[in-house]
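The complex is shown incomplete by one protein chain, all other protein chains being positioned as in the whole.
What follows is chain A.
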Amino acid sequence: MPLYEVEKSTIVLDIGTAYTKFGFTGEPVPRSIFRTQVKSKGQLRSLLDYQDSQDLYDMLVDFFHDIYFKYALNSPKDKPIVIVESLLCPIIFRESVAKVLFKHYGISSLLLLSSHLVSLATLAVETALVLDVGYKEAVCIPICYGLPMINAWQSLDLGSCSIHRNLQSLLYEKNSGAESLSEWILEDIKVRCCFVTKRSRAEQLSLSKPELGPCPEVKYPVEGNSILRVTGTIREKAYEILFDEDNDHLCLPTMILDALMKVNVDLRNQLAENILLIGGTTMAMGFKSRLKEELLHHMKEERYRKLNIKCFKFHASPSKENYTAWLGGAIYGATDWLNTKALTKDEYFEDNRLPDWSDLKYNTRRP
C-alpha cells in the first residue's frame, strides 16, 4: 500500500457494553478488541457503570487516552474519528463522548454511525432485518432500502448479561460458592463449555424428568483451588433464557416476528429472507439454527398467523459477528462520508450539542 493512502486512515470505534472494537477505516479486521474498562481511582471499572456525567467524563478521558496512546499510537488533535453506536445509545453517553473528543482531545470531526444500518454495508444489500444481541440487550431493527424502520424496532434486555445471571443461578444449584463468581469467570465458562441446544432437547430438559442422556460434564477449575461442576444440563440450559418466553410472551424469536408484524405487508417476506445477526452473543454454537427452529415454531402461533412467511434466511457477513458493526463503520469511514456527513468541530461548538435522531430540532425535514 502506498504511504499516502495509509496516511488517511482514520480510527473507527465501536464501543460496546462489554467489548470495544478498535481499528482503522478501510481495513477488513479490527486491530484489537478489548474490554470496555477503565482504570479509575485505582480499580478497573466498566465504562458504563458511571455515577454521573462528571464521572463519565473523567472515565471517557482515560478511555480515549488508552485508545489514542496505547492502541492507535496517534495524536488525536485535528483528526477525524468514526464511532459506531446503537440507535438506542443513552443521550448522556453520546453527549459525553462528543464533549471529551471535541473539548479535551480537539478532534476535527466526528462521524457517528448507527450500528444496525452500517452492518448492511458489509453485505452490500439494502434491505434486511438486523438483530443485534450484545451484552446488555437485544435490539432488532428492520432496515428497508437503507432506511431504518424506527417504528418497528424491538428490544429486550436479553444478552450476555442475562445469560450470565442464568448460568450463575444454575451453577449455584449444583455448587456452593458459585454466587461469588466474577463476571469474567462466568463468561469464560459460558464461552468454553456452554452451547445452544436443539429445540427438541430443550423441551425435554425443561420437564422435571427429561428422557435423554445429558451431554458430558465439565470440571472447571476456579482460581486454582476449587473445582466447579458444570453438568451437561447446565451446559445446555445456560442459553435457554434467550428462548424462554417471559411474562409478556416475549423472547428473542418473537422480537423478530413482532418487528415483521409492524412493517409493511409487502416488505415482510423480503425482510424474513434477509436476516442479519450481529453481536458477540450470536456467535454461540448452535445459536442460528436454534433461532431458525424457534422462528418456525412461533409462526404456528395464532398471533403470527397473519404473517404468512414460509422461510427465514440468514446472511453471513464477511466478518465475525462480534465486529460486523465495526466493519460497517470501517467501510463507511473509508468513503467520502467522512468529509461530507461528519460533524465538524465548528458545527459542534455552535451550540455544544450533538445532533440526535430523537431530537426534532435535527430530525425535521428542512424545506
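Methods note: contacts are C-beta pairs under 8 Å (C-beta built on N, C-alpha and C of every residue); 3 or more make two chains touch, one makes a residue touch a chain; residues count from 1.
One rule holds for everything that comes next: contacts and distances are computed from a predicted model.
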"Dynactin subunit 4", "Postreplication repair E3 ubiquitin-protein ligase RAD18", "Large ribosomal subunit protein mL43" or "Alpha-1,3-glucosyltransferase" - which is the UniProt name of the missing chain: "Dynactin subunit 4"
Which residue of A:R165, A:K198 or A:H249 touches the chain not shown here: A:K198
Sole contact to the chain not displayed, among A:H65, A:K136 or A:K174: A:H65
Residue, one of A:R45, A:R94, A:K174 or A:K292, that touches the chain absent here: A:K292
Residue numbers in chain A that touch the chain omitted from display: 1, 3, 6-7, 9, 19, 21, 26, 28-34, 54, 61, 65, 68-75, 77, 102-106, 121-125, 128, 187-188, 191-193, 195-196, 198, 201, 215-221, 273-275, 283, 285-290, 292, 311-320, 322-323, 327, 331-332, 334-337, 346, 349-352
